[in-house]
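Below you'll find the structure, written out as structure tokens, and then a few comments.
All protein chains but one are shown at their positions in the complex.
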Amino acid sequence: MFIVKYIKNIFKGVKSLLVGMRRTGYYFTHHKEIITQQYPDNKETLNLPERFKGEVVLIHDENNEHACTGCTACELACPNATIKIVTKFDITAEGKKKKALDKFVYHLELCTMCNLCIIACPTDAIKMDQTFEHSVFDRKELTKILNKPGSKIRDGVE
Amino acid sequence: MSNQALKEKITQLLTTATFDETGEWLNISIEATNWPAFANQLRHDENLLFDYLFCLTCIDNKTNLTMVYHLTSTKYRHNIVVRANVDSIKPEIETVSHIWKTAEFHEREVYEMFGVNFLNHPNLRLLILPDGWEGKNPLRKDFEDPINMIKL
Amino acid sequence: MWSFSNIAGSIQNWLNQTFSPTWSLVMQMIIAGIAVISLFAVLGLILVLMERKVSAWMQIRLGPNRVGPKGILQTFADTLKLLVKEGLTPAGADKLLFNLAPVLALVVGMLLMAPIAFAKDFQLWNLNIGVLYVSAVSSIMVISILMAGWASNNKYSLMGAMRSGAQIVSYELSAGLSILTIVVLCGSLNIPDIIYSQADGWWIFKGHIPAIISFVIFIIAVTAETNRAPFDLAEAESELTAGFHTEYSGMKFALFFLAEYVNVFIVCAIGATLFLGGWMPFHIGQWQSFNHVMDYIPSSIWFFGKTFFLIFLIMWFRWTFPRLRIDQLLNLEWKYLLPISMINLLLVTVIAILGWHF
Partner (left out) sequence: MFEEIGTTTEGDLIINVGPQHPATHGVLHLVITLNGETIKKLEPHLGYIHRSIEKMCESLTYRQFIYVTSRMDYLSAHINNQACALVVEKGLQIEVPDRAKVIRVLMAELTRIASHELWWGAMAMDIGAFTPFFHAFRERETINDIMEETCGARLTMNYMVPGGVMQELHPNFQKKVKEFIKLFRLKVHEYEELLTGNIIFKNRMKDVGVLSKEDAISYGCTGPVGRGSGVSCDIRKLYPYDAYDKVQFDEVIETAGDSLARYMVRIKELHQSISIIEQLIDNIPEGDYQAKTKAVLKLPKGEFYQRVETARGEFGVYIVSEGGTTPHRIKFRSPGFSNLSALDKMARGSKLGDLVAMMGTLDLVIPDIDR
């Protein structure tokens, strides 16, 4: 019957609309389920996972020593030339010339956080840090020199 | 159909075709001039029914270009790769966009990236490159990007 | 007792005693105008914030919470931003119509404010054909939208305006018919008369099922008439970017925005007046003691409460449903709403003639 079908359709339609409205109405009255975070407010409690890839850092210990031998494995592994290793020649105690790290130049603006350099590093000298607030006013500030001034290679790292 | 059966069947269709079975799928090399008729047969032959062209691309071998067509049959589930060499200075090949509709966009992409001229293509215009692009085709080996972001 | 009508009455008395009758009338008009404009501003501020909060809570968000405590001053900040923005006029636009359209939209809203009873005996203009006046004036709104769409010299705007024209003209019918059911039941077009006829119960309860049906149809039709989702085809931001106000910026855009919200308020106020008794407290037939308790709540609170409930309902629709397509929109009107409201009107007429309503 046409009329019966017509009325049935209307009721079915209205019911489906009411089901949807019940769902939004539920969330309207249940404010505890609100999921949006207040990022600057929760800075203290913000917990990033330890593996989070924020930026590359060179690990320095308390004696201002790092483990980078300047072997350029990370530079070769990097797909977009983010890392530039500048080496120099140190004179060791025996009077021999030895290649050593002069500057670990890191272009954060080019980095895609792909983690390939960390894997490539034979001495585990670099790691990914959890900092994620990288915005600066001048692009030049994103080019960083990772080895701290006066730092030198840890003894025994080849 | 197994690779062997396919080979026999295709030899019947096109005697000049040469085969290469080292890869995952049967590779068939043909002359570019044979392609339109051969494509029609591949699509409509009852035992082949290659109705799905899942990849169409071009390779720049510096001396010549190679058009590569990956075909599969949604009924029999067999795959073949058809390769046709075209000249690198004046590359030309017949379009297959009336047989496999997906070829229309893929051929337009190859046209602008490699400069291959697809004869009888209904709408052979630039798709990805900006209107009025002049100069070499970007995916050719001899293309040098004036800005060159790749090598940095 | 403290009430709006007492305050208005004392101001009127004072004016009449101090000035000559002509000046007193002029002063009254100025005061009424200022009152309407400030009501506009306040409504805009409140409704925009309300919409943002309602949408936020339905979408499991917090909503604005930066400006002022819990974000209640957010709309001030928004208005300030829109005020200082440049009001662009596109190069090919018809300048006069382009600039006139938002003003017209606002003027329609102001005109519609006149016959609405905000509280007991508190009305700007007690018009004996109040309901007719409202439905007549509200259809001018479509002209401002068409004007905006055409004058913008933009294809999106034009399409939005054309859609809006088709939409408002058709939905005017069922809105009018569902208003008529109440007019038939109480036998008057005068808004105070309609309200007083609901002193022993609101029409939605007194008028059996037909009144409920016409209430539902009225809500659907006015949602469409005010271009609110799911009937916001004139704007349809995913199809026409912003529809008829694509080219508007700054304060001109803000006027459209304001007009939309004020229109929502007005149609909800009309709905509340017709079906939910306007400022009339919740009365049940012969329960005198219960009715007395209800009378202690001020009439203005009843009015605004009902109106805002309806506004909330319309916002609830907006944040739940997807948008209709233009042909489905017209189908809904011509194949469903209009036949139903006609049969409904017939039923109500029978009920009214036989006196079956309570």
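As written, the chain order gives the labels A, B and C, with residue 1 at the start of each chain.
As a working rule, a residue touches a chain if its C-beta (ideal position, glycine included) is under 8 Å from a C-beta of that chain, and two chains touch if they have at least 3 such contacts.
Owing to the predicted nature of the structure, the values given are computational and were not obtained by experimental measurement.
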Omitted chain: which shown chains does it touch? A, B, C
In the whole complex, what residues of chain A lie against the chain that is missing from view? 12-13, 16-17, 19-20, 22-24, 35, 48-49, 51-53, 77-79, 112-116, 119, 128
In chain B, positions touching the absent partner: 22-25, 27, 51-55, 57, 59-60, 68, 70, 74, 77, 81, 100-102, 104-106, 109, 125, 127-131, 138-139, 143, 150-151
Touching residues (missing chain, whole complex) on chain C: 55, 58-61, 155-156, 159, 163, 229-230, 232-233, 236-241, 319-328
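One rule holds for everything that comes next: only the chains that are shown with their structure count from here on.
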Cα centroid separation, chain A vs chain B, in Å, comes to 41
Separation of mean Cα positions, chain C and chain A [Å, integer]: 51
As a quick test, compute the distance in whole Å between the mean CA positions of chain B and chain C. 63
Touch list for chain C against partner chain A, complex: 54, 57-62, 316-317, 319-321, 336
Note which residues of chain A are touching chain C in the complex, please. 10, 17, 20-21, 23-25, 27-28, 31, 33-36, 38
